[in-house]
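Part of the complex only, each chain left as placed.
Chain nomenclature is as follows: A and B, assigned in order of appearance, with residue numbering initiated at 1 for each chain independently.
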Amino acid sequence: MPHFKHPLAVVETELIGERTRIWAFAHILPGARIGSDCNICDQTFIENDVVIGDRVTIKCGVQIWDGITLEDDVFVGPNATFTNDKFPRSRHHEKGIERTRVRAGASIGANATILPGITIGRSAVIGAGAVVTRDVPPFAIVTGNPGRISGYVGGVATEPSRPAPIPAVGGIYPSRVKGVAIYRMPLIEDLRGYLSAGENIPFPIKRHFLVFKVPSREVRGEHAHIELHQFLVCVHGECRIVVDDSEQREEFILNSPAIGLHIPPMVWALQYQYTPDAVLLVLASDIYKAEDYIRDYDEFCKLRNAAAGKG
Amino acid sequence: MPHFKHPLAVVETELIGERTRIWAFAHILPGARIGSDCNICDQTFIENDVVIGDRVTIKCGVQIWDGITLEDDVFVGPNATFTNDKFPRSRHHEKGIERTRVRAGASIGANATILPGITIGRSAVIGAGAVVTRDVPPFAIVTGNPGRISGYVGGVATEPSRPAPIPAVGGIYPSRVKGVAIYRMPLIEDLRGYLSAGENIPFPIKRHFLVFKVPSREVRGEHAHIELHQFLVCVHGECRIVVDDSEQREEFILNSPAIGLHIPPMVWALQYQYTPDAVLLVLASDIYKAEDYIRDYDEFCKLRNAAAGKG
């Protein structure tokens, strides 16, 4: 089944996939490449140097400028606005354009604004009205002006994650992310202050490090380790940790010296929403080895799948 | 006189009232119902499951999605953007839509964004560029991202209210809202601190209550009483009170233990812009009775009108 074009649409390209529908007052320039099963609504505009994957929805009032790629399954809400020039001046084109990539499965909310040169990660969600000024990690939810990460996509792709509750009773509690466990450690108070102790860390400790003074807008971590075990305690202030085994994802709020999080090898992890006074203690099973890091989420998923015999 | 349609508009519904004008590059789907005397500007898009009242203005670049109702006399500014899906994903429609209602006389500013599932109260005003994330009370003015109530519509519908000045001289001053009065009470200072006293409260006190730690984004009150008198003093910090007798509306800033506000029965009242340290003392003429509350503004207006023989 070929694509559909409303009689009042202007379509100048021929590179359009099957079953894609193009509605009234849309205008598509000759160079654009568009996948199948897309829905391109009224009053949209698509320039030449554009690649659009399969099953993409582009709602009314949206323009896709030269330099923009929308991968498969992307959703672009009404009046969401892309750009390709950081400092536009009328008739200054000599600079060349800045390219934008929206990774597979991501959604751009209604009336959001995407500054130029940005990558929006796989399955990320941009909130309605947000102004995105920097790259967005996979699965992150960004809201506000300027846009900040306010949460992560949960286990189900169409809902935000809710931080997992941490039991108040001492003990070790498994996460739904394989191998990860949360530790509620003893907390002793007397007149001379508080003492929290952990003596059952599930690996011998060879290194510790401390992360602090992290600006609240920043995300840290965003990698997995091939062999390293880590045990995280937020010893002052608060931060949030997202762990991900490529199938499940879970979020924890670390806000007490009595809470520890064991992250085994081959789990993707990141931290965000550091309070200004947060200090994160990491106890690690080995010294620093650059080659132990997996820094690309796609590669991480590939390795997990290979290990699981899915690849 | 029938409705007008520009030759380059696409109008698929027949349910359009008299004198309504529809301009170029607008597209209206077959199921939409549209009242009379509306103005639907260029490059707009109206879906099927939509009801639009009389005398509604929809400026350029606006889309009205399935599930949206605009009551009579609503104004929607250019590029203002509605939504009907809280967590959109391309081609996930199974969830069903969330409905939005814009009550009579309300205005949505240019380029504002309205999240799904929201009711915007009667005569409320959404500022240009605001992102509305929660219900908006009648007559409230919302600005910013995320949108916060920054004021209320004044006595004249096309102006924001200005808080009524409170005289510095001791005494009792009537509001333009019938029955309401502001009290400036004596304030005595000596080396051992301050003392403010009120001994002419115009009703016997049977109950007191204290409201505190109200998040600054919240509105409290939003009801009238059938028989209860109240006397309000903001004993620490500051909050704003809007009183409304269905014909007049007035706003007061309570920010001193020496200022009291008498609210008699059958006056609609709400408080907002609590500072984080605000404590509001309410002295009441009776114990708590659930049946004494009117919690719906429309019902309140009906009762006032009935009492005034207008109904």
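Going forward, a residue touches a chain if its C-beta (ideal position, glycine included) is under 8 Å from a C-beta of that chain, and two chains touch if they have at least 3 such contacts.
Here the structure is a predicted model, which means the values were calculated and not measured.
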Seminar exercise, completed: Quick tally, homo complex: 2 in view, grand total of copies 6
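In this section, only the chains that are shown with their structure count from here on.
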Problem set entry | Rotation angle superposing chain A onto its copy chain B by C-alpha atoms, nearest 5 degrees | 120
Problem set entry | Averaged-CA centre spacing for the pair chain B and chain A, given as whole angstrom | 36
Exercise. How about chain B: which of its residues touch chain A in the complex?
Worked result: 8, 10, 25, 27, 43, 45, 61, 63, 65, 79, 81-83, 87-92, 95, 111, 113, 115, 131, 145-146
Problem set entry | Residue numbers on chain A that touch chain B, as the complex places them | 8, 23-25, 37, 39, 41-43, 55-57, 59-61, 73-75, 77-79, 105, 107, 109-111, 125, 128-129, 143-145, 157-160
